[in-house]
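Note that one protein chain is taken out, while the other chains of the complex remain in position.
Per-chain residue numbering starts at 1, and chain names A and B are given in the order in which the chains are listed.
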Amino acid sequence: MSTVASITVTAEIQRFDPSQDAEPRFESFEVSGLANMSVLDVVRSIYENQAGDLAYQFACRVGRCGTCAVRVNGRPVLACQERCKAQMRIEPLKPFPALRDLVVDRTEIESRLASFELAPLRNNAHPGQPELIAPDLAAKLCHMDSCLLCMVCVSACPAVEERPFDGPAFMLKLRHMAEHPADRRDRLDQALQGGMLECFNCDVCTQVCPADLSPAQAIRDFRRELFFGRGKEA
Amino acid sequence: MATASDIFLEHADVVVAGSGAAGMRAAIAAHDAGANVVLLAKGPRRANHTRMSGGRYNVVSGLNPADGNDAFFRDTIDSGVGINNHELTRILVDEALARAYDLEEYGLAWDRTEADKYYMSMTGGGTYVRTLGSIDEGIGITEVMLHQMHKRGIRICDFHMLTDVIRDGGGCVAGGLVIDLSKGVWRFFSAPTVIIATGGTSQLYETSSGPTINTGDGIAIALRAGAELVDVEFMQFIPISFVYPQGARGYTLTEPAHYGPRHFDPNAEAAQLLNVKGERFVLKHDPLRKEGSTRDVLARAIMLEILEGRGTPEGGVYMVPDPAVFDAFLRERPIYVKRLLENYGEPQARLQAPIQVMPSALYTLGGVRIDRWCRTCVPGLLAAGEAAGGVHGANRLGGSSMPDIQVFGRRAGMAAADDAKAARAPGDAGLEQARARVAELTAPMQRADGVRPTEVKRRVQKLMWDHVGLVRTANRLEESLRAFTDLRENVMPRLKVTNKSRVLNREWMESLELANLLDLAQAMAATSIERKETRGAFYRTDFPETDPDWTANLWVRRESGRVLVEKHAVAGSATPATAEAARVAAAS
Partner (left out) sequence: MSAATLPRNTTRQSEGLLHGDIARWLHRVSGTVIVVFVLVHVIAQAVLHVPALASVKAGAPWLPAVQSQHWIHAALYFSIVFHTLYGLKLLLSELGMRVDYRISLWAIVAISALFGLREVLRYAGV
């Protein structure tokens, strides 16, 4: 808006090329613009006007693809959604290996997702007409499946840091399938294998999620199922 | 350490370029037909246009008794102003439902009103309530499809950009030349079939809705490989998109907010659009349908207001939404309510205050010319989805791209698997050609001085937005065409890349993309000059009327570097073919 104030941002960006550098270093840039710029806007401006050699990743720039996640002042965020601030230290998402500068290697993330076999395991083929799913359940399933897999929650999770735990997003994806009426795979068992019991139930994932989801609630639902048995019609 | 000329040789039956729904659906279908498939994603696999879509899906599901396949067909042809490839449109209409069930089988939960009844609404241009949707929108569609890819063990190569399709001596596809951007190494995927599913080319425009990777690579690659393009002068602009903040500018703002009660009732009125003087300017353009008019009319009307100085200081106009639809809007599209809240504020998110909107490049209507099985005129080369042209004609119905990419993605995959079975494995035929091409594509990396690709890209985007966008006219089009030719001849050979690291070198990638963008800019300008009328999304100020003589398609092909434009009768339509293959222009 015309009423939006201007801001000068000092951004310290982690630079690291594993093929050339022994250690990551930080480089400082100044960017001026409107105060409602996103962190991604700042990074893009740096690339376009100051550092053509900067490696960063984004595609949709509106919180959809989930590929631009970075850490800003230590906190994992989606760069495209986070508003800029006067002092920013921008680093790649931990604990994933950096490919270069702000881009992480997601190979291990993808193979873990693949290993969970998240397609519904069906007893019967699709009926060829609308499958029977209660409207509220359909809405819940969709809400859970709007997870971006941006890995912000996995990066913020203290249990991932301290314990053998795959991370909140993976548990949410498993829970999505556990709630799906057609799926017959034992998702609780998979969650247990993925370290579900290691979660501190602290809801850091709920707070940092850029898509308003609660992986912690998915884990609580799994734990309740562990105590009281399966709520879903078998 | 890899050097520029090192190429790793790999083999596959079917190479699919593009990780959106069309590409994934093609890969799934080809795999299920027994082919060995590799899917290439230019960025991480989730970076695609499908994921950004609202995921609305036009289909005759039988739940609205008034609707039927013929009505859907007619709506599509009417919206496309008669130049759709009728055969493709018919396939789209006939197969959409089976593909919607496929998605449900994959795990998608369409919104419901009852356990066995889908929730339906209306979108831009349709005359019946027929559109399905899900709260997780395009995100859900891509997720369930990715799980199907994983289930089948189909190889997905992230950060792999297709740069060229290589043909053997007989003119058949020999494989794809690919750069692994994450390492900066070249791979030649020797394969008898390549499917282009790389999406559209909305990045040609200054203000666009789609992802930054939609640079029309596949369309340009197909053109270079000898395929024909069709309808490339048609670009769909969405009238309703975000104006600010900077990063979100141009992102589609979705139709329920604009449609209001019309979202569920074809006779209801849509949200009013006001210029900065408070005038309902749409009435000048469509007094009958008013703001409920089609996307093309609204986008043009808004653009003209802005160009004529009656826009807001931020470059938009005001939309006055109906707060009565807020609850339905929130239930159906929480992701958009969230974006409205974050970008504009709470009153706007609650549809209680005027929302600034502007038009933005949304969907590439034209693309690679395909037959009913997505085959191009080059043996072994197929195309599907936004990269292909002909299905939607001069304007697309809102909610028709989702069935398009499912229906034709699957067809492309099945046909490619068949073709691969029938073909002889190309072996390392084409490897030498690929090697020669690598040397050309690596040139910007060797140059010490020159122009950065980002600067050139900005110039192209500005030219396209100003002169080959919503409002076109002969002299501006010719001027732009000359500018594109000049950029190609004088600036492209001077492109340089700041950093010489081969790992994730964005400028290098942009230099490769830029060549594709320029190829398409040229084709779009050349066809726009030829089409001397106004039709659907295509508007010429010097020819403001629709001309029945132009109920025809323009095909583009390249012969020894020259762009050739030919006028052809509409395929599969009831009107007798005029066989008017008059070669009307030769540009560049």
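Keep in mind that, in the parts below, a residue touches a chain if its C-beta (ideal position, glycine included) is under 8 Å from a C-beta of that chain, and two chains touch if they have at least 3 such contacts.
From a predicted model like this one, the values you see are computed outputs, not experimental measurements.
Set against the missing chain, the residues A:Val42, A:Val77 or A:Ile109 yield one that touches it, A:Val77. Of A:Gly52, A:Gly66 or A:Pro210, it is A:Pro210 that touches the chain left out of the display.
Remark: the residues of chain A touching the chain excluded from display are 38, 72-75, 77, 81-83, 85, 156, 158, 200-210, 212, 216, 220, 223-224, 227-228. Residues of chain B in touch with the missing chain: 323, 326-327, 330, 334-335, 337-338, 341-342, 346, 349-350, 352.
Here, only the chains that are shown with their structure count from here on.
Taking each chain's centre as the average of its CA atoms, chain A and chain B sit 27 Å apart. For chain B in complex with chain A, the residues that touch the partner chain are 43-48, 51-52, 61, 101-102, 104-119, 134-140, 143-144, 146-148, 150-151, 156, 158, 182, 211-213, 244-248, 251, 313-314, 331, 334-335, 338-339, 342, 452, 454, 497-499, 501-507. Residues of chain A touching chain B in their complex: 1-2, 4, 17-20, 33-34, 36-38, 40-41, 44, 47-48, 51-67, 80-81, 99-101, 103, 105-107, 110, 113-114, 117-120, 122, 125-126, 128-135, 137-139, 141-143, 145-149, 177, 180, 182-183, 211-212.
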